Every structure is written in structure tokens, then in C-alpha cells.
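The complex is shown incomplete by one protein chain, all other protein chains being positioned as in the whole.
Right after this comes chain A.
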């Protein structure tokens, strides 16, 4: 199964489970969790079911396209369902079957992994799912998002698409993966990997990035003064990505690190709290539409 078919298969599978299929969010982010479709929507009492592919940037993982397993940007397939359904593990295992993974021929395990994203004030309990020893999925019950206790609890399933594909396609090198017939992963992404790594580690302007961080932070604050949650959150994401670029450049000392993470987290908390207030003002509209979401 090629990469594209895998994405389409998962989309179809979760669409059949009444998930809304949305497209990747257009601001740089380190993980699908940071997409507002997850970060904001997993807050509050409204039911929610969504699935999407998320290209995720991890500047410090850039390896100039030379490492067979590490990437500046990789793809996550993200599923969020709130409240978490009782048969969610079975649904997930069915999705693997849809990808051609027969559990009887493999060793599939749920190994404890408690997930935390300190810069967004998120914490959850769950597992990494192992397929013959390889972590292919992060499976998490959100307990806290943006510093707010979740209620009801959303479950997040994050498939690591490249890892899963390298297993399914039996490839050693991520760049050899087949995206579609005749077009490899490398054909699509290798040049970008090399250039982003070069930029991240050699070219980026540290002084400018520090300035940008401060500007983004201020702009987020400004948007928050008018309770403009979504625009403010975009700037939180930009702060986070800028921080990651600075970190990859080795420009942030261990001592300063905590300070920057705290600044991003404070913004994220404000945004989360205000989002809840704004939804409440609207009367939590999706509560009434629960039937349409089939929850």
C-alpha cells in the first residue's frame, strides 16, 4: 500500500466512524495536537469527531535528508473523538486491519506512555502502540488541555505515517517510501529536507527570530484583548515554532528554556480559557447537534 493510499484508507475509515475530515492547518506546528481542531475543540462539553493529516515540523530533528529515520517534517494522521467511545481500542485495531495489518501475524502491544506537552499545558494518559517492537501510534486520553481539565475526555490517536509506511512497505529508508506508483517520498520531500536543515542549522537569523518571538507574543496578547481566540492562537503557534527554530540553533540555554516555555504556556492557557468562555456565550452550539456527530 503506498503512502497516498494509506492516507486515503485512514480518512475513509474514520469518515465511516462519522469523523469530520478536515485538511491540515496552515500554520507551522510541531504536532497534530497543536492544530486548533484538536487543541481548542477538545475543550469544553461539546462533542467532537475529527480526523486529518498533519505535516509536523520538528526543526531539531532535521538531518539534511541523510538519516533514514529522522525528518525535519513528518506526517501525522490525527483522530480526535470526544467523548472517548467505549470501543475506541477496537476501532483503532480495525483501522490497522484496513491498512492490511493482520493482528494475528504481528505482535501488537499497548505500552504505557503518558503524554505531555508542557508548552501547551497539555497532559494525557495512554500508550504508544507497538507493532513488532516499533512505535507506530500515540494513543492518549486527554486529561488536561491548555491547563484546563477536560470534561468529557477526548481520545487522541496519532499515527506516525512514515513509520507505519516503512513497515507496511518494508523499506529501510524513509526517502524510498512509495508515495504513489513511481513517485517516492524522497521525490516529494528530499529537497525540502535538505534546505530546511541547512536553513535551520546554518542560516536562520537568531536575532530576528528572538525579535519575531517577542512580536508574535505581543500580537497574540493584542488579539486576546478582543477575545479573538483563533487569531491569538495562530500567534501562539508561531511563537512555538519560532522557539523550536531557536532551540534547534542552540540559541536558548537550559536556564532560558523554561522561561520561554512558560511564556508560550501562559498564552496557550489564556487562549484555552477564553475559548471556553466564547463557546459558552454561543451556548455550546455543538451540544445541540450531538445527533449529527453521532455521539
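Throughout what follows, a contact is a pair of C-beta atoms (placed from the backbone, for glycine too) under 8 Å apart; a residue touches a chain by one contact, two chains touch by 3 or more; residues count from 1.
One rule holds in what follows: contacts and distances are computed from a predicted model.
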item: Omitted chain (choose from "Putative aldouronate transport system permease protein", "Glycine--tRNA ligase beta subunit", "Cadmium-translocating P-type ATPase" or "ATP-binding cassette domain-containing protein") - UniProt protein name; value: "Glycine--tRNA ligase beta subunit"
item: From A:26, A:112, A:181 or A:225, residue that would touch the chain that is not displayed; value: A:112
item: Touching residue (missing chain; options A:1, A:20, A:98 or A:153); value: A:153
item: Options A:27, A:89 or A:266, residue touching the unrepresented chain; value: A:89
item: Interface residues of chain A (partner: the chain not displayed); value: 67-69, 83-86, 89, 93, 103-112, 114, 125, 127, 131-134, 141, 143, 150-153, 155, 166-167, 172, 253-255
